[in-house]
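In this view, the complex is presented without one of its protein chains, the others remaining in place.
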Amino acid sequence: MDTANTPAVEPMPELELPRTNYLNAAYGPRSWLFTRDHKRIAILYLASVTAFFALGGFFALLIRLELLTPEGDLVGPDTYNKLFTMHGIVMVFFFLIPSIPAVLGNFLVPLMIGAKDLAFPKLNLASWYVYNLGAIFTLWSIIHGGVDTGWTFYTPFSTTYSNSYVVSAALGIFIAGFSSIMTGLNFIVTIHRLRAPGLTWFRLPLFLWSMYATSLIMVLGTPVIAITLLLVAAERVLHLGIFDPALGGDPVLYQHLFWFYSHPAVYIMILPAMGVTSELVAAFSRRAVVGYRVVAFASVAIAVLGFLVWGHHMFVAGESVYAATIFSVLSMLVAIPSAVKVFNWTATLYGGAISLETPMLYALGFIGLFTIGGLTGVMVATLGFDVHVHDTYFVVAHFHYIMVGGAIMGYMGGLHYWWPKISGRLYPVFLSRLAALLIFVGFNLTFFPQFILGYLGMPRRYWSYPPEFQVLNVLSTAGASVLGLGYLLPAAYFIWSMRYGKLSPANPWGAVGLEWDTDSPPPTHNFDVTPIVTRGPYDYGQQPALAPQEAPVG
Amino acid sequence: MRTQLPLFPQAASLNAHHVDLLTYVWLIVSGFFSLLIAGLILFYMVRYRRRSPGQVGVEQAAPLWLEIAWSAIPLAINLAMFGWGAKVYFDLYRPPANAVEYFAIGRQWMWKFQHPEGNREINQLHVPVGQAVKMTMTSEDVIHSFYVPAFRLKQDVLPGRYTTVWFRPDRPGTYHLFCAEYCGTEHSLMIGSVVVMEPTDYEAWLSGSRPGVSTVDSGAQLFQSLACVTCHAPAPGMPARAPRLEGLFGRAVKLADGRTVTADDNYIRESILSPAAKVTAGWEPIMPTFQGQVTEEQLVQLVAYVKSLAAPAGEAAGTGGAAGPAGARAATSPPATPRPR
Partner (left out) sequence: MASHPTALAHHFDNLEQQREASTFGMWVFLVTEIMFFGGLFTAYAVYRLRYQEAFAAASNSLLTWAGSINTAVLICSSLTMVLAVRSAQVDRRKMIVLFLCLTILLGAVFLGIKAYEYRTEWQEHHFPGAGFRFAGPDPRHAEMFFSIYFCMTGLHALHMIIGMSVLAALLLPAWRGRYNPEWHNPLECVGLYWHFVDIVWIFLLPLLYLFGAHPR
């Protein structure tokens, strides 16, 4: 049914699934729900985040349908306000932030460092349960009628004026935040302490540098939003007045505390996708990423600088002009490591041996769309410009270019690249390319018109709008339909492939990396013998299948 | 209403033109780099495609000068744009001395405007072309945002304090006014328009629509009716129990706890609602709070009145050390018949 997915190795003999791998090592729900295997936990997360992606996508669909016409005629204004709020909460906290770290990171971090598991396997499983507990609180809000404060929960609307289920939504996010912290903590300790012999820091694949930088942010930033939302809930229940001016509080203090986490949070969402992109560009150009150390340091620089720029969300919020100036210039700085990465990836293509497999399509799409998203980011960091476009569709377009055009494309690319490793199966090539194309076209059609809408002055979170904005909104909704279709395809063929897909060899792409030196799917204990690393991460100097990063494993 | 597909909204103020120029340059820079990267990707993916299954790429690092160049050039561009953007932004917060102060009060889900002459409007603001307008704004409930795309101007409107912004419209017309900070059910209906008129038309409109009492005069009346005069402007021979307010606005004030603050709009408002928060040095903390006894409109009138009180003769009307955004307008004498400006 599918065209030959040509691995760059000599033709293999008839393949069987490895006799015992992590998927068939034990059966039954208890073997999954009480597992300590990081690979099974990654699959558990995959199921959860996919479900929430579908839910968040459903809310987006309703939003775009409402915005087909200028009048508010599909749903009422309160319902619309709940839709965009819940779209934001679900997508940010229950999809984007966990996605790559908890699915691909959990699966790959031990494999890529030659370890049997993460440092704290039980903590890993606990993190999934904590995520689900947070999800239950949030779903409780949604089912009982929703929350309408915006995912940003600005006070005093959220503490005093909203009549929706704020407390349970805030608590849901609070709890889910601990899941994030646990994952980050696990990765930091694992990368520091469980590396295989010979695997020095500068022999780590760039995906691990990104996961490390992401984990730093998860661990340092998440507690701040935890306490902030806890205070919002306490204020709502006990009428404390910490953020409510009617009781002596300061709503701008809330914004500072909220954005202190939520800006670094966007780097939690993009850094892993950048890490995936590094892996894909290297694998499908068959050469080391240019400027390895530069890219590695850039990841850490983004994490550190990302903590210094939160005030750029508040240029017109009432912060002083001097504070705004400092945040603006620091925001200009934080863009540089990202730009440097884009140039290094592009330079990696030069002189490469490029193969346009589906993961590579996603990686190249990432580079292009992230460039646009990042450039518009520097635009909104420019003070005079931001005054006009703040809280308009320009900002909405900017962050969707980063989060959908960037982060989700990175996630999709990573799923397509490591799917053979995770499942032992190959997916249909034609459909996967079709999906990538639909996603790329649909995405741009959805969000590019929003840049124009924003500059024209259409504010965000508007249920109804002046008629002159309709044409661009219709284009955007059309694009969203294509985009949605594009996402349905992988859901379908990935599930299909688990039963009917062609079996995959251990290294279908002919890539270099410890994860490719073990079976697809790997055994529960990952490696029969602890690998001893003698080379750098992208040493394609010789035929890749013959010179893995360490001695071949059976 | 236009139905074609324009890309930029109308530009109706000097700031709008400045912002548009900034935008043009950013679009060119962004367009250049986007096309560069996209072009290189497309070119390389064809030029360096894999030609045999076992082929690998070259082993070659980027030269150091290149890494430096592609870090330094974007940094230089970013910093230059930052500087330019900061200048435009600073100008937005430095109203000229001759700016006329209008007041805006946002509430769920409407805008209430008050002209200095006393005219009040709801959801619509008439202003004359060519005059600098300084908006002093507050909210009665949640955070709103005053957004006029045609002026490329936006400022959040907060409960519990005043925020200010200024503009000078340069062409007559009717322009969208939006609330740009999500504020609840009818956020998207909290819209209206700014109507910029030729000066003669504006005068006609002012006198045509019930002028009422000027904001300052309303404030003077409140100052009497709320008995502020008892302590702040006692009759001759009565003991002084509170500092006098003439010339207060814009001056540095020494507080009982040792701090020194500037008496700006927010200071005056806070002193009415929460007098114990900043007690002037040398005075007893006996001022009662008026929280709950005055509306935001009344507060705005009181603040306008206090601001209008000139320093007594022989004493410098101070803006000593004032760093506030206000363009202090020297006051005139006590209430006269309202005159259109």
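Each chain gets a letter, A and B, in the order it is written, and its residues are counted from 1.
The rule is short, and it goes like this: contacts are C-beta pairs under 8 Å (C-beta built on N, C-alpha and C of every residue); 3 or more make two chains touch, one makes a residue touch a chain.
From a predicted model like this one, the values you see are computed outputs, not experimental measurements.
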- Note on the structure: Of A:V49, A:A226, A:A265 or A:V378, the residue touching the omitted chain is A:A226
- Note on the structure: Of A:A119, A:M211, A:I270 or A:A324, the residue touching the omitted chain is A:A119
- Message: Touching the absent chain: which residues on subunit A qualify?
- Response: 115-121, 181, 185-186, 188-190, 192-194, 219-224, 226-228, 231, 234, 238-242, 247-250, 253, 256-257, 530
- Considering the whole complex rather than only what is displayed, give the residues of subunit B touching the chain that is not shown. 256-257, 259, 274, 276-277, 279, 285, 289, 291
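The criterion applied here is as follows: only the chains that are shown with their structure count from here on.
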- Message: With centres defined as the mean C-alpha position, give me the subunit A-subunit B separation in Å.
- Response: 37
- Going by the contact rule at the top, pick out the subunit B residues touching subunit A in the complex. 1-3, 5-9, 18-19, 22-23, 26, 29-30, 33-34, 37-38, 40-41, 44-45, 48-51, 53-62, 66-67, 70-71, 74-75, 78-79, 81-82, 84-90, 92-93, 108, 141-143, 145, 147, 149-150, 152-156, 158-161, 163, 176, 178-189, 191, 274
- Note on the structure: subunit A contacts subunit B in the complex at 6, 8, 72, 77-78, 81, 148, 150, 154, 156-157, 160-162, 245-246, 248, 250-252, 285-288, 290-291, 294, 315-318, 321, 324-325, 328-329, 332-333, 335-336, 339-340, 342-344, 346-356, 364, 367-368, 371-372, 375-376, 378-379, 381-388, 390-392, 452, 455-457, 459-468, 471-472, 510, 540-544
